[in-house]
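Apart from one protein chain that is not included, each protein chain of the complex appears where it belongs.
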Amino acid sequence: MFSKILIANRGEIAVRIITSAKEMGIKTVAVYSDFDRYSLFTKLADECYYIGESPSSKSYLLADKIIEAANKSSAEAIHPGYGFLSERSFFAKMCKESGIKFIGPGHEAIELLGSKIDAKTLALKNKVPVVPGTDGPLQDLKEIKKTAKEIGYPVLIKASAGGGGKGMRVVMDEDGIESSLRATQSEALSSFGDDSVFIEKYIASPRHIEFQILADEYGNVIHLGERECSMQRRHQKIIEETPSVIIDSDLRNKMGESAKRIVKAAGYSNAGTVEFIVDKNRNFYFLEVNTRLQVEHPITEIRTGIDLVREQLKIASGERLSFRQEDIKFSGHTIECRICAEDSENNFMPSTGKISYMNKFLGSGMREDTGVEQGDEISIYYDPMISKLISHGADREIAVSKMKRALKEYRIEGISTNISFLLSLLESEEFKRGEYHTQFIEKEFLNRHLKTTPDGELKTAVSLAAALFKENKKPKIKLNTGVNGHVKSNWVNKRFENYR
Amino acid sequence: MFSKILIANRGEIAVRIITSAKEMGIKTVAVYSDFDRYSLFTKLADECYYIGESPSSKSYLLADKIIEAANKSSAEAIHPGYGFLSERSFFAKMCKESGIKFIGPGHEAIELLGSKIDAKTLALKNKVPVVPGTDGPLQDLKEIKKTAKEIGYPVLIKASAGGGGKGMRVVMDEDGIESSLRATQSEALSSFGDDSVFIEKYIASPRHIEFQILADEYGNVIHLGERECSMQRRHQKIIEETPSVIIDSDLRNKMGESAKRIVKAAGYSNAGTVEFIVDKNRNFYFLEVNTRLQVEHPITEIRTGIDLVREQLKIASGERLSFRQEDIKFSGHTIECRICAEDSENNFMPSTGKISYMNKFLGSGMREDTGVEQGDEISIYYDPMISKLISHGADREIAVSKMKRALKEYRIEGISTNISFLLSLLESEEFKRGEYHTQFIEKEFLNRHLKTTPDGELKTAVSLAAALFKENKKPKIKLNTGVNGHVKSNWVNKRFENYR
Amino acid sequence: MKKYFIKQESSDKTDEVKIHSDKNASLNEREFQYECKFINENTMILRINNENYFLSVSENEESNLLDINIESKIYKVSCRSELEMMIDKMSGNKTGSKIRKEIHSPMPGIIKSINVKEGERINKGDVIMVLEAMKMENEIKASRECVIKKLNVDVMSSVEKNELLIILE
Partner (left out) sequence: MKKYFIKQESSDKTDEVKIHSDKNASLNEREFQYECKFINENTMILRINNENYFLSVSENEESNLLDINIESKIYKVSCRSELEMMIDKMSGNKTGSKIRKEIHSPMPGIIKSINVKEGERINKGDVIMVLEAMKMENEIKASRECVIKKLNVDVMSSVEKNELLIILE
């Protein structure tokens, strides 16, 4: 096993990796930007190296700087987390050439699976169904029109190098195809430096379901069950759960084995995730492989009792998987909610500023993965995710009730969050029944009128709270209203004493 | 199910009960003393009733006041937590007579099992071994001497009404018996108003192992496995774990079935704990039944996936147990550490004062049950326990490594705690091997020299930290030392800016 | 005794809260007992009769309303003191909310597109421009029907937080 590793990431995922490493007796090295000088993950690490300015292009994306820090600190391996350099094959290659173990798959596998078209070809070769579409990149409008007609509208135009919802457009009929193609191509060119696209059948109201994979360096591969990730807004996952209400053990087995075939064929090792979409008739289609740890990995950890970061470190250090597929046991139901700094009442506008107050009560059955503490700043530089709340219960109903309680008791002041939005999602009939899909939020939920008007005792509380807040904030100036001269009465003073 | 319950307790256990009730959609009523007006448990409750002054004799022990609050708030049931009125049969009876459901066993069972001698008789009748000793209360010295001789020294003198380590003395030979008897009797008289004692065989280096029981009101009883509670100081449990390293499934089954027999014979319902001591040859002897929820109940919850408070509420509302003995599955290893406000470097002197700073990092696999927050006061009125940290891992080694990490990252300032003591216990060879007994701490561990002298880089850090602390604290007075006049140099100012 | 006028966002009725002392208050003349402890400027423990609320209040700059957060549900109210109501009456502003005539950048970022022209009349909800920040595209929408008086920025210009983007008529 390694004696020291470097974490080429920040925030909650850096904290998460440090946690498992410490428990294994491995020393940890953090790298940080100006903004992160005293962020939680640097406080927890054994060593800290400064790598540059706050924008990630000047720090967390600088492969050279990170390799340099690894060399200086004598770290034997680098964990890339998610995002940043985690899926860049050149970085995995640089690590290898510097004699540092990259904690993830080999750069060849990253490169192979990083190309949507190659990955699709690989899936087909291994008898895993894919969404009908072009099997090569296209650029010419005429050819694209012809292909779209063959596949049948609606179709999806996707940037070949895209991801995370970027560079994707649905085209309902031939009239819309030209403008959509131009828009997709210009976006793809500026974002990824590559304007090739491909086209596929658009599947209405699909589920996004993914499988967690572990593969050692000796060809042993297992899956750890599915994650239901259909609760999305703008292709960003918001709530994830496992098991999925639509997956029975038969389908789980079929999809899990498909996922394993792809990963095996790619010569993949370490942790990875195979994404599928599932249509209304429970047909599944391979989507892509994420060649890294996922944001939502904790729900799998809790339901299987397997620490994925620990397994990543063991695999990277050359150990064999210590369990077989039949050893994997699933227990209860797990849900994750992503708490983000965004104003869900104002078009999900990102919210920046200082967290002036944070008070939470997790209680039994709850886990929180976070990189942020009271007093910290939420900046424009990085992802707006503040925290991942994860609940575990004997069944789905209990897991949901725990999550709701914890969300109600999670307080953040100084910035806006999506907590009330998460809570209304959990309270929707569709979520209760488990009947939702990737377009549910945008096409259905956001059109609903969810304003709550308090009544009875709650109305009294709301009204009095508003009045007391205003009273307490009032500048301590003696008003000469004439009628009511004794403004500074005894009880006002008392209240001021209480506050701070 | 109840729609509203009252919690006749405070601190972490009140918080714990509120948590499960909320998850079940049950409204919660807290009662509080002057000291607890704004304690965490009152913040989380739906309703709060004031019941008296801070000393528990003037609030939490006032059965009348509590019943009154229950009536005013229309609570249908009362959960007594642990301590206070939880094992007082008169209170259970008062509840019943007031038409309020007591969430616990019937008052007859509490009374029967509350008498050590009756409980022992019941055990013997049901073929559960007990420690050899007198089967009735004794008061006469001559008779006591005779009995002690028959049993064989060393013997234990115990107050008939005692508990929690109070009113207990080991007598090594006949010379010591008279003074020990007098001391025990006077203590018992002043503490419990009853000076009868009994005598039993003293078992050297025993284990304290207890079984969690659930019994519904229809005679169905199951056990949820053991808890190893031998890590004690002055008869107070400090670290608990499950499973016990000395219990195999055969012994677990035997002890569990013994526990069930006693509880069944007592006509017991709701949650309860049957305590045993186990000698070096793994012979077990019934000790007593705790007719309430235990402090250390979380380790059983985590290992079985069963929420004990939820089960208590379901049983009290008349539901049948929803699982049978064979449904109970155990997973992994769980440990609990009790963090207390006491100065373990100064003879465990209780420490009072305000918690000026609290910073913890739990992370994956950890649970915390607490009733205090930063800014709270630790008082002389109540138990000095601040928090229960609970870790869960796939095996004992992982659970221990998680606990150690969390303890290292648990910061409390303003009061002294036993965190460093807990950490050294976990690091002791005996704990590592699981070879410890109820006298380990006092007879062996406390005699060790555990002072740590830092060296190398650690010594540099310790020395510089001391100097910087002193530098930062220095009053901002310009010293006229003559030699070094420029005291307020630029960098000192900078540091002062950082601080706060 | 202090008097405040409260209007729930979704209601047309104005309620009257009177704070008689630190123990007694009334809502529309219905008296009740309460207790309040501020944890900080925004957070308080409020107990009415024996009901307990651990809640927070914050001023929403966007809407000029107070957001009352109880168990992570947000209730929006306008709250005016007697004095403010007098001023409102004199100035003829019945709703008590200022109409904002300028739109400022909510955060630093880059203007990706501008969908309106100067002089154009737009409706509530129309997208005025798109600001890219935190790797996300954020639409800046009209909160009321209005006419664009002046555009202060160009497409692809980078803006600071609170920088003036548009003046409305």
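Annotations
Residue numbering begins at 1 within each chain, and the chains themselves are lettered A, B and C in the order written.
Note that a contact is a pair of C-beta atoms (placed from the backbone, for glycine too) under 8 Å apart; a residue touches a chain by one contact, two chains touch by 3 or more.
Predicted, not measured: the structure shown is a model, and the values here were computed from it.
Partner chains of the missing chain, restricted to those shown and counted over the full complex, are A, B.
Only one residue in the set B:S74, B:N283 or B:S463 touches the chain that does not appear here, and it is B:S463. Contact with the chain not shown here comes from a single listed residue; of B:P137, B:P350 or B:G434, that residue is B:P350.
Although one chain is hidden here, its contacts on chain B can still be listed: residues 343, 345-350, 352, 356-357, 359, 380-384, 407-411, 413, 419-420, 423, 451-454, 457-473, 479, 481, 491, 494-495, 498-500. Even with one chain removed from view, chain A keeps its contact list with that chain: residues 29-30, 38, 42-49, 72-73.
In this section, only the chains that are shown with their structure count from here on.
Across every pairing of chains, the maximum count of C-beta contacts belongs to A-C.
With centres set at the average Cα position, the gap from chain A to chain B is 39 Å. Here the CA centre of chain A is 31 Å from the CA centre of chain C.
Shared contact sites, meaning residues of chain A that touch two or more other chains, fall at 359, 409.
Among the residues of chain C, those in touch with two or more other chains are 37, 51.
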